[in-house]
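All protein chains but one are shown in place.
This part shows subunit A:
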Amino acid sequence: MGNASSMLTQYDIEEVQEHCHKLFSLQEIVSLYQRFCQLDRNAKGFISADEFLSVPEFAMNPLSQRLLKMVDGLNFKDFVAFLSAFSAKASVQQKIQLIFKVYDSDGNGKVSFNDILEVLRDLSGSFISDNQREQVLTQLLKEAGYLRDSYLMLDDFIKVFGSSGLKMEVEVPVD
């Protein structure tokens, strides 16, 4: 494959860094580029769904299909922007924003009862019945002061998650 960072100029790296709001260091971006090139087998400039799924750890993840919709076909800049929510420097708000986006699959800015149910279904599979899921969710929503047919906005998510720390970090290996 050769020396990947030689294909990425200092200017390119800085541009990517700006795009992800400086949440990754220059070295991390170089590492991410090497990883991007490794996954993008025929140098198309983006990673296809199939190539993501060739990582067994990713394919085994219950939310892999949802995440695939978000990362499939991203170019490197957007790939880094997506991953920036997992940087140690990202704020809790940025992390919650990503979580919200995962729930809000149709991207209309609000998360419905069904949206949450679907994610729960992905996470628990056939090990909890649909009925049970609905029951539990209705109950918990009520306890938090929401009705079954209310929509949750990003602000609601932020309120629900509260100030208790959110641990959602990935370390980018830098050799």
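In this section, a residue touches a chain if its C-beta (ideal position, glycine included) is under 8 Å from a C-beta of that chain, and two chains touch if they have at least 3 such contacts; residues count from 1.
Simple rule for what comes next: contacts and distances are computed from a predicted model.
Chemist: Just by its UniProt name, which of "Centromere protein N", "Glycosyl transferase family 28 C-terminal domain-containing protein", "Cardiotrophin-2" or "Glycerol-3-phosphate acyltransferase 3" is the chain not shown in this complex?
Modeler: Its UniProt record gives the name "Glycerol-3-phosphate acyltransferase 3".
Chemist: Which is it among A:M7, A:L63 or A:L147 that touches the chain not included here?
Modeler: A:L63
Chemist: Please output the residues of subunit A touching the missing chain, sorted low to high.
Modeler: Residues touching the hidden chain, for subunit A, are 1, 3, 32, 35, 38-39, 41, 52-64, 67, 71, 83, 86, 95, 98-99, 102-103, 116, 119-120, 123-129, 132, 135-137, 139-141, 143-144, 146, 157, 160-162, 164, 166-173.
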